[in-house]
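Of the protein chains in this complex, all but one are displayed in their positions.
Let's look at chain A:
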């Protein structure tokens, strides 16, 4: 699986031999590959006008392009804000709740993200084809898809350390601009141009996986909530800046502590482990039917709904397993 940003044929349909050679080198003679473009066909076409575009069939004959539009940017932030509003609206009656939930479209985005990741995984696992994923910039929905696909395919990404490695690789080092994406979250009135909860969407998808496969992830909801918190505001330098270059310029490694280091301390690590975990060497294929995708109550209702009873239940589960 590969990721990149969009090619730049532009309005004149330029070609680039090196790019074509690079993609050609990945596939053997006669082999086919898939390109998953996270923009709609329309949007991708329009991108040509501003210098971007897509891989044309004639230039990249071995690659088949699939479009799976995933929401990003301002609309995604709006979706997030609307969802949080719906959850915390005390006057909302039951007969309008689901409509409000739906009109935020958040769950639709979760479904779309999971579906696309599953598609990428399916191409690799079932079709045995290579996959190239890109959107426009290659820093948002692209990473969402590649990271999720790896969780689905690769059991080593589902361990605590493996997951941290996945985050480090596919989000942090790959250059997801955390600094501009995770600034004010949902309550702020300032609608910043660059703000968008892609990382939260990713965490939500991971939570859906953990719900559908309760034994297959070595970590639990608590880790996901902690990551969410730290992406926005953190005592650690892990999520600072927008890319490796900036981190190097700011000397992040020299001046801050790493979140992973803190997490790897045994007392801390214990809290984040899933007591039900048992290594599952197989691919996990989630159901993306609407009934299977649920609202992540632990995050969106975190401060609204008392978690006492559920915490008790988890403590009980922990106890049962430990006793054994």
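Basically, a contact is a pair of C-beta atoms (placed from the backbone, for glycine too) under 8 Å apart; a residue touches a chain by one contact, two chains touch by 3 or more; residues count from 1.
What we mean here is this: contacts and distances are computed from a predicted model.
Asks: Have a look at "Small ribosomal subunit protein uS7m", "MTMR7 protein", "2Fe-2S ferredoxin-type domain-containing protein" or "Integrator complex subunit 9" and point out the UniProt protein name belonging to the hidden chain.
Replies: Answer from the record: the omitted chain is "MTMR7 protein".
Asks: Quick one: which of A:8, A:92, A:250 or A:273 touches the chain that's been left out?
Replies: Only one listed residue reaches the unshown chain, and that is A:92.
Asks: Mind pulling the chain A residues that touch the left-out chain?
Replies: Interface with the chain not displayed, on the chain A side: 32, 64, 66, 87-90, 92-99, 101-102, 105, 107-108, 111, 115, 118-119, 121-123, 125-129, 211-216, 276, 278-285, 287-295, 297, 300-301, 304-306, 308-310, 312-313, 316-317, 320-321, 323-324.
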